[in-house]
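Below you'll find the structure I mean.
Of the protein chains in this complex, all but one are displayed in their positions.
Order of writing sets the chain letters: A, B and C. Residues in each chain are counted from 1.
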Amino acid sequence: MTYRRKIDLALEAKELAEASAGELSPLPGVKAEESTLFGFPLTRVDILTPEGEAALGKPVGTYLTLTLPHLPREREEILEAARGVAAMLEQLGTLPETGPVLVAGLGNRSITPDALGPKTTDSLLVTRHLTRTTEPSLSGLRPVAALAAGVAGTTGMESGEVLAGVVKTIQPVCLVAVDALAARQQERVCRTIQVSNRGIVPGSGVGNARLALDRDTLGIPVIAIGIPTVVDAATLCMDLLEAGGIQDFDLSVFRREGAEWFVTPRSIDSEVQLLSRVLGLGISTALHVDFSVEDVEKWIS
Amino acid sequence: MTYRRKIDLALEAKELAEASAGELSPLPGVKAEESTLFGFPLTRVDILTPEGEAALGKPVGTYLTLTLPHLPREREEILEAARGVAAMLEQLGTLPETGPVLVAGLGNRSITPDALGPKTTDSLLVTRHLTRTTEPSLSGLRPVAALAAGVAGTTGMESGEVLAGVVKTIQPVCLVAVDALAARQQERVCRTIQVSNRGIVPGSGVGNARLALDRDTLGIPVIAIGIPTVVDAATLCMDLLEAGGIQDFDLSVFRREGAEWFVTPRSIDSEVQLLSRVLGLGISTALHVDFSVEDVEKWIS
Amino acid sequence: MTYRRKIDLALEAKELAEASAGELSPLPGVKAEESTLFGFPLTRVDILTPEGEAALGKPVGTYLTLTLPHLPREREEILEAARGVAAMLEQLGTLPETGPVLVAGLGNRSITPDALGPKTTDSLLVTRHLTRTTEPSLSGLRPVAALAAGVAGTTGMESGEVLAGVVKTIQPVCLVAVDALAARQQERVCRTIQVSNRGIVPGSGVGNARLALDRDTLGIPVIAIGIPTVVDAATLCMDLLEAGGIQDFDLSVFRREGAEWFVTPRSIDSEVQLLSRVLGLGISTALHVDFSVEDVEKWIS
Partner (left out) sequence: MTYRRKIDLALEAKELAEASAGELSPLPGVKAEESTLFGFPLTRVDILTPEGEAALGKPVGTYLTLTLPHLPREREEILEAARGVAAMLEQLGTLPETGPVLVAGLGNRSITPDALGPKTTDSLLVTRHLTRTTEPSLSGLRPVAALAAGVAGTTGMESGEVLAGVVKTIQPVCLVAVDALAARQQERVCRTIQVSNRGIVPGSGVGNARLALDRDTLGIPVIAIGIPTVVDAATLCMDLLEAGGIQDFDLSVFRREGAEWFVTPRSIDSEVQLLSRVLGLGISTALHVDFSVEDVEKWIS
């Protein structure tokens, strides 16, 4: 995937809110508000009308950003952040109360900062196969399925193609798609959790439009959950240079052999590990409404 | 999956051949023959009629078993075994000459002896995403897609459900399904490669019929490729005890907490690693008819 | 390593106790007793004199075996088993109250049932590098170092050679050596934790005596902690056959290419993962005497 492209699509409610707040009067068709969830700052932006779309360059929908003051490392911090994720999903209001749900882990498991989605599926309380038995004690569980859909380079298929097929077979009432993002600003890396009900476009190739994952393409609501794990190196440098008033700088070094370069914290391996656990626990708690985060924790390794 | 069940379904052409050869005259509706492929002994059994089905307890179809004298370790041994796999697929005669093909890696990647299928997809020359570009130099490549479909315990879905959905979306002309098997006899473990055009049933749960992968369920030809990587421990012991004339032995220890026990070589990690490379190279060579094993080797890591 | 050899050396206090209990009067020079630790059955055997050595075929020393009724999976079960491990180490009485300790993870990380030792080092609260700073708040911490010493096949060195060198450099007051064992009886696999103050011999090659890890070779007390993770397949079968009164059975199949075969539960990957966490937490709690298991848990990932 090109992280560059992802920046354009990033669900940065915070930037949207700042953009709208910059105006003397509120932007028409846009509602922005700040609050807290379990002590974490939350920004909510609702784009309500075509006017709002035009003003902010984003489609109608709800965009939430939760800010983590620091990386959750200890167990209680992880559980608290997971409670925040579950509460974001509840506040979004898109998830149907019952019915099977498919959670898709997007991205490439073998590239550390891109492994957030696949790793989140490892920490999910997956139940669909259990709910198909006749065991009465399981009758209250919501059927949850999970798939790390892979990337075109290793499967030969867009993740959208794989998911479209699976959605047809198992007919979930909602898709929750988890992906690593690229941030424009370094301080957001591994410190913001972004949720939206507008769907997501998993990466993109050169001149090769990807299949979007949204209600239009899949026929069901799509909730996108992302955490930025990198800053695109060229973006970072351009921003630095522009801030310094410099133009016409040669950034060709970033294009060696068509390679992308990214800026990431040295501890990205453990940050992705911890954050995927936060997301897995949080999403599971939102999906299994009778379970607390502690209940979910018991069942996942 | 229960390995026990897999034994019943194992593609042991060799046993079938021995069974049929045990008769004074050839079994009706069964054709069995021995030959060699690139120096490896090959057994071919064709079950031709319902009479043959009844005699051998297997459905009509072709069953091939290639025997490796020892584990291929050095590069040239690996390439030679891969040539054998490619030749088996050609001899089977089921693979259409052109058209997209989906290769499914069945089994659980995180359980060493069950990881053969998923690891084989790592060594495949996957091309479907390339052939959709307009690059003329790639126009001769067959589109190949690959999916490690996961197991119900981690995805909540039968691999058959996942694959049925993907087959609908990408419409391959054939499915090649790779899976680890359980052998009845220890000497076959990691030393026989079994190919059939009868499809495969990926594992099975207790009282929970799995979706078979075959022409009936998917609408396209299904080629199954398997290598036994374990012997079920209870089976091994029962065989030993029966051979010794002992009955009524207590094998309850093998049922602790519903757990299965298996017998596997100590070096199973490296054996599965090497054999999945043999399969990946061999299948890729069979699929990309203009490529030699060496050509394929250049492109996979 | 040959698991076969390990059986002979296994720290099976329980068998020792049974052997001594089989006598009309207690064996001379042997003391055996049963108790419980945190609800887990504990067997303690003290071999006190050369007479006891001769009677049981084991050197003078203390041998403890803790039995787990089932695999600890949930967090609270893991913490409780870790408390049991810490209490075993306290009861053994060998660990000096203060001073640096080296924990060695023996075995081959890339072979699942042999990875117990290396994986235990991943769950240890390692502090030696912190205690060398001048930070006063850390002054109460015991310096703990950890090393997964590798195996001769990948390092070219016996783990005893590596550890002897490191012991000379960092001069610990005690070595704690963790290793996977082979059980003679299947029900002990992954269900008994064995501790002794007699040291350990890490595996052995053909005609190639290994360096023992004990007070004689290293000059410091050596505490061995092991959990059986396999049954040697030939042993299991011989035991079954002998139990059935069969002799002269051909077990040559177990010697293919000099390979060893073992019998292991299908879920060995997750069992080793969970048990190494139990050991890491338990050993850390025993070493850092002011810390509870919960304190340790906070600091390890």
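A few points about this structure:
Quick note on the criterion: a contact is a pair of C-beta atoms (placed from the backbone, for glycine too) under 8 Å apart; a residue touches a chain by one contact, two chains touch by 3 or more.
Keep in mind it's a predicted model, so treat the numbers as computed, not measured.
Looking at the complex as a whole, the chain kept out of the display touches A, B, C.
Among A:53, A:77 or A:260, only A:260 touches the chain left out of the display. Summary of contacts with the chain left out: across C:32, C:162 or C:263, the touching residue is C:162. Of the listed positions A:60, A:212, A:237 or A:300, the one in contact with the omitted chain in the full complex is A:237. Annotation for chain A: contacts to the undisplayed chain at residues 3, 70-71, 110-112, 186-187, 233, 236-237, 240-241, 244-246, 249, 253-254, 256-257, 259-267, 269. For chain C, the residues in touch with the chain missing from this view are 121-122, 126-130, 133, 143-148, 150, 152-158, 161-162, 164-170, 208. Contact between chain B and the absent chain runs through residues 73-75, 270, 273-274, 297-298, 301.
Following the convention adopted for this analysis, only the chains that are shown with their structure count from here on.
Of all chains shown, the one whose average CA position lies nearest the global CA mean is B. The geometric centre of chain B is 39 Å away from that of chain C, both derived from CA atoms. With each centre defined as the average position of its C-alpha atoms, the distance from chain A to chain B rounds to 37 Å. For chain B, no residue reaches two or more other chains under the stated contact definition.
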